[in-house]
Every structure is written in C-alpha cells, then in structure tokens.
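Only one structure is covered here, and it is reproduced in the block below.
Yeah, one chain of the complex is gone here, protein chain that is, but the others are all in their spots.
In this document, chain identifiers A and B correspond to the written order of the chains, with residue numbering beginning at 1 in each.
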Amino acid sequence: MNDGLAGERQADAMQVVMIGLGEEKFALDAGLVREIIDPVPVTKVAGARAFVPSVINVRGNVIPLADLRIRFGMPQLDDTAETRIVVIELDLDGEPVLVGVTADKVYEVTEISQTDVQQTPRVGMHWKPEFIRFIAKWREEFVIVPNMERILN
Amino acid sequence: MATILTVDDSPSIRQMIKVVLEPAGHNVIEAGDGAQGLAKAQAGKLDLVITDLNMPVMNGLELIRALRKLPSAVGMPIVFLTTESNDTVKQEAKSAGATGWITKPFKPEQLLAVVGKLVRA
Partner (left out) sequence: MSAMDPTEIFRQEASELFEVLEGALLDLGQRPDDRELVDSAFRALHTIKGSGAMFGFDKVAAFTHEFETAFDRVRKGEIKPTQELISVALAAKDYIRALIEDPQSTDDIIGEAILDDLKRFVFPDQAAAPVAEMVAPPLVPVESKQAGWHLYLEFESHILRNGSNPLDLLEDLCKLGPCFVVPVTDGIPFLDEMEPEDCYLKWDVKLHAACDKDAIDDVFMFVSDEMKLTLSPLAHVEAPAPAPLFQLLDEEPAPMAAAPAPPVEAAAAPVAEQAVPKVEPKSEPKPEPKLEAKRDDRGIATVRVQAERLDELMDRVGELVIAQARLTQLASSGSDLSIKMIAEEIERLASSLRDTTMGARMVPIGSLFGRFRRLIHDLSRGLSKPVEFVTTGEDTELDKTMIECLADPLVHLIRNAIDHGIEDTATRSANGKTEQGRIELAAVHSGAQVLVTVKDNGGGLNTARIRAKAEEQGLIAAGAVLTDHEIHQFLFHPGFSTAQTISALSGRGVGMDVVKRTIENMRGSIDLSTRPGQGTTVTLRLPLTLAIIEGLLIRVGEGRYIIPLSAVEECIELTAEDERSRGRNFLNVRGNLVPFLRLREIMNASGAPDRHQKTIIISTGDTHVGLVADQIIGNHQTVIKSLSKLHSDVTMFSGATILGDGTAALILDVAQLVALAQSKVEKQHISEAA
C-alpha cells in the first residue's frame, strides 16, 4: 500500500498545487498538473479569445497558454522572478488537451481536505460562480479551487 | 494483500474483476482506458496490472509498452484480457512486455488462478 494511491480510498483528501494570481490563491488539482516550468517566449495568436492569447513550445509540443487573470477580471502583472507556467492536462469534450497556465507564483504541492471546503459564497465575489469548484481553507486563508474545464471552455 | 489495477473500458468487466479479487483480500483500483491506467500506475506502486487490449485513448499494447518504461514497473506482472485463442495477439502483447493473459470469457476461479500465479504473498 502506498500514499500515491490515497485518492482512491480517501475521497475527502485532495492533492493540490497552490498558485498565486494577483492577490488571490488558487488550488489546482494536482492530478491535472503535468509539469511546472519557467516562463518561455510566447507567440501571440491573432484572433484568439482573450484568455488564451498565445501559444508556447513545451518539449516540442505547441500548447496554448491561458491567462486565468483575464478570466477572473484581475490585472495582468509583468513577469517576475517568481512567475511560472503550470502545464495542466484537461479533458475537453472527451479529448485530453495540454494547456499552460501563467501563475504569478507557485507556492507548494499540498493536501487540502474536503472538510475544509466552504460552500461557494454567492455574495461578495467578483467572479462567476461557475468558474469555481469550491473554496477551501489553507493556512487560515481562503483558497479557490477553480473549475478549469469550465474556465477554459 | 496486493494492489491490483484493472484497466478496461467496459465498467462491467472492471466490476467483475473487482468483485472476484476484493474478497480474496486484494485492493483493486480501476481505470477506464490506457492513459488513466498509466496515470494510476505512475501514482504509486502496483503488484499487478490486468488490462484489456482494445481500449480508447491508449490501447492495452500501448499501455503495456508505456508501463514497461516506468522504472517503478520493472518486474511488475502485467496480464492482458483477450478473446483470441490464436497466438498473434498474445505474441504481440508479450513482446510489448506482458507477463501473461486471461482469455475471455473467464470464470472467477480462472481469474484467481492467474492472479495466484503471478502475485505471491
């Protein structure tokens, strides 16, 4: 027995990669994350939707680079020494799709438990509730577990 | 007790394997295609993989080849399910790295016999 398969048996714990976007913290399901890389040169795609403005080369694959900050109506910051690209694999209409997500900072890989989960509050949020799977608590802070399929579709 | 991964796009077959192996004291994990199966195998150490060959996304042969490239899967037994009695498919799967096979349709005792052959207490 081993811990890597814990998700199979313990449905209430969830491995996440904690990233920072602007002032907010987001928890990405670690099962989606393929790798985390330093920023690379981007290629703008004219005519693409604002939240997938460009493509990048990740190990010989050309993949879209998504900017969640645009989706959440947050200001875009210039790249800093802490900026990273989190490469995730999503299932879009039954097809696995690799997508890069710009993060202003990557904190750590950690576990949040469903007992920490807060129902999505309807008030006081300046973003669309359907983009959020749920809110969890991490180190006394509220973090957003985003619904990536919804955000990118 | 062993951790066994069953990879099959047919939920009914997976369920059947689970129902047979769990009472025998094994921990059964499921995956619906080769890619999911590979992800689960990467997530932790397994004692045995039972995979179908015809699957969407990543078929059984591809899965077997991919598993054999994982350092953690060196020497891990991999069994495939087949309806073939001819040798072509078996040879192909074996050269891909499979350890053995179970011919469909199979009875619970046949499944247990094969698992018993490859998984030692």
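One rule holds in what follows: a residue touches a chain if its C-beta (ideal position, glycine included) is under 8 Å from a C-beta of that chain, and two chains touch if they have at least 3 such contacts.
Everything numeric here is computed off the predicted structure, so don't read it as measured data.
Visitor: Which residue from B:Val57, B:Ile78 or B:Leu111 sits in contact with the chain not drawn here?
Guide: B:Ile78
Visitor: Mind pulling the chain B residues that touch the left-out chain?
Guide: Here the touching residues of chain B are 10-15, 30, 54, 61-62, 68, 74-78, 83-89, 91, 94, 97-101, 103-105, 117-118, 120.
Visitor: Just checking the interface: what residues of chain A touch the absent partner chain?
Guide: Per the touch rule, chain A residues meeting the hidden chain are 40-41, 43-49, 52, 55-57, 60-64, 66, 92-93, 95, 97-99, 152.
The rule is short, and it goes like this: only the chains that are shown with their structure count from here on.
Visitor: Between chain A and chain B, what is the gap in Å from one C-alpha centre to the other?
Guide: Each chain's C-alpha centroid was found; their separation is 33 Å.
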